[in-house]
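Heads up: the structure comes next, in structure tokens.
Of the protein chains in this complex, all but one are displayed in their positions.
Order of writing sets the chain letters: A, B and C. Residues in each chain are counted from 1.
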Amino acid sequence: MTTYKKYRQLISTGGSTERLVFFSDAVFAIAMTLLVVELKVPQVPHEELGAALVEMIPEFGSFVLSFVVVGMIWMSHHRKFRAITGYTQTLIRINLLMLLVVASLPFTTSLLGRYGDDRLSVYVYGATIAAIGFLMSALWIYAWHKKLVSPEVTVDVFRYVLVQSFSIPGIFLLSIPVAVFAGATVAEITWIAAVPVSLIINRIYRATTA
Amino acid sequence: MTTYKKYRQLISTGGSTERLVFFSDAVFAIAMTLLVVELKVPQVPHEELGAALVEMIPEFGSFVLSFVVVGMIWMSHHRKFRAITGYTQTLIRINLLMLLVVASLPFTTSLLGRYGDDRLSVYVYGATIAAIGFLMSALWIYAWHKKLVSPEVTVDVFRYVLVQSFSIPGIFLLSIPVAVFAGATVAEITWIAAVPVSLIINRIYRATTA
Amino acid sequence: MTTYKKYRQLISTGGSTERLVFFSDAVFAIAMTLLVVELKVPQVPHEELGAALVEMIPEFGSFVLSFVVVGMIWMSHHRKFRAITGYTQTLIRINLLMLLVVASLPFTTSLLGRYGDDRLSVYVYGATIAAIGFLMSALWIYAWHKKLVSPEVTVDVFRYVLVQSFSIPGIFLLSIPVAVFAGATVAEITWIAAVPVSLIINRIYRATTA
Partner (left out) sequence: MTTYKKYRQLISTGGSTERLVFFSDAVFAIAMTLLVVELKVPQVPHEELGAALVEMIPEFGSFVLSFVVVGMIWMSHHRKFRAITGYTQTLIRINLLMLLVVASLPFTTSLLGRYGDDRLSVYVYGATIAAIGFLMSALWIYAWHKKLVSPEVTVDVFRYVLVQSFSIPGIFLLSIPVAVFAGATVAEITWIAAVPVSLIINRIYRATTA
């Protein structure tokens, strides 16, 4: 056996995804919790505190939106890694690329909170969430093709998970042309609809595959 | 077996709560540690440093209060997940909702530190802690009804843990009407009393169930 | 068996300290990494950048000092929890109290970086590190007396670990009277000496128990 083969077998590919999952969870948890750092307590006289907090509603809204969306993406990651049982260096790289976009969310969220009525921040935010989702799908497709998933995962289950993982990034991608033609606010309403819509899409899809 | 059933069995529900617990712990730990970020070192001439630090006492107080209260909530989460041995997607969602409120604490704590003598910040803070506690109780009730708890947990133990988990959020909820009628400072004193009071309530309850 | 006894057996005390250790590690890691947040990049014209970075040396110094000291305290925690094999709610409370002080370090470190030549910040910093160390010793003594340590830990090993854990907090406690009589700078020199001094003390102690 060559050195490189021994190296690969011992060190660079493996059966336990535990450390990879752990590291991803840490980045998800930190990015979600750091969202709050951008919420600054207003420095106003006491009698204006109520009004100042009301003015911050768009910022609270973008905090909650990002937390919920990233929470759903984390759930999707959690489900996929129940089935992914091995890894390669490329799988780790795709995962790191996805985490890079996740890690940028405190900035993107704060941009949305500050310029929520501006199309530009809607483009940036929509593209960010879509990118996370599509990188997650890429990860799932790669794992399937490299046979890194549990043997119990059939092609039907593979497809089911894949379709399911498209609903959230699909809605955010579609919101970009919506913002172009109908403005920032309408695009943001489609985001708020993302959670129930993705649940409904999954339910319909589930019925068709039953 | 349908695709959806195979998917459920392999991927979306499970026996090991390890990753869920780990992720929750990370959010708890980050939220608790981020509390300090809001404490800014005063920028004053040397001879005024002592006075500037004394002026920060309400901020230090709200840091310690939040750390202790979230610490107790973490202990309660820790105890519940000793008994919860399985999960569903809904259990994960309830848990994420609770973590959303936990993640908002650095903001709420800083608000309290800055406007501690203002009823509004008392309402916000009291409602935040109460919400965390009641979501934790909801999680416990859900887990019990869906039979996600260890079979050794009897109905008596279920009830014991439930009653125990009401003392902290109950005190914070009650502090809201206290703030309305008796002012912010009196409400805050009930919070400081929350730790010993919750210990006494648990001791009385324990005696009645012995 | 009463409800309370069943509760205790199933839920509130236990054999595996894994989650407790994990949570502590997360707080240590976050507190150590957050130290850097207080280091702000200077906003100066290009030609003054070098001088501005040189002026920040006391801040870099307090960052490195805190990282190294907390790193050593984490190593001490790591060693103790190799031997501690069970827990009670009280053990968790002592540990949380210690983590509260650890979590305050980004503030204390920044205070020291900004007012390093001021006795007050030396008192605060010295007392903070000493408090962490003594709470760690309290945790060890409690674990020993409640028989939460591995049966292989003899009374000799218990004492060896206890003495070893006093050197760092002892030096920081002693630095407070040093600051009173000899000034802030002399006290800080004793801190820099803490690392080699604690290694020497441990070596002497080891020789006497050989």
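One rule holds in what follows: a contact is a pair of C-beta atoms (placed from the backbone, for glycine too) under 8 Å apart; a residue touches a chain by one contact, two chains touch by 3 or more.
On a predicted model such as this, the values are computed, not experimentally measured, just so you know.
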Which displayed chains the hidden chain touches across the whole complex: A, C
Option from C:26, C:102, C:148 or C:194 whose C-beta touches the chain left out: C:26
Selected from A:19, A:46 or A:145 as touching the chain missing from the view: A:19
Among C:127, C:141, C:157 or C:197, residue touching the chain not depicted: C:157
Where the missing chain touches chain C, by residue: 21-22, 25-26, 28-30, 32-37, 39, 41, 43, 46, 49-50, 53, 63-64, 67-68, 71, 74-75, 78-83, 150, 152-154, 156-157, 159-161, 206, 209-210
Interface residues of chain A (partner: the chain not displayed): 2-4, 6-7, 10-12, 14, 19-20, 22-23, 26-27, 30-31, 34, 37-38, 89, 92-93, 96, 99-100, 103-107, 110-111, 114-115, 118, 120-121, 124
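In this section, only the chains that are shown with their structure count from here on.
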Graph class of chain-chain contacts, one of line, ring, star, complete, other: line
Inter-centroid spacing, chain C versus chain B (mean Cα positions, whole Å): 26
Chain B residues counted as touching two or more neighbouring chains: 22, 26, 30, 34, 37
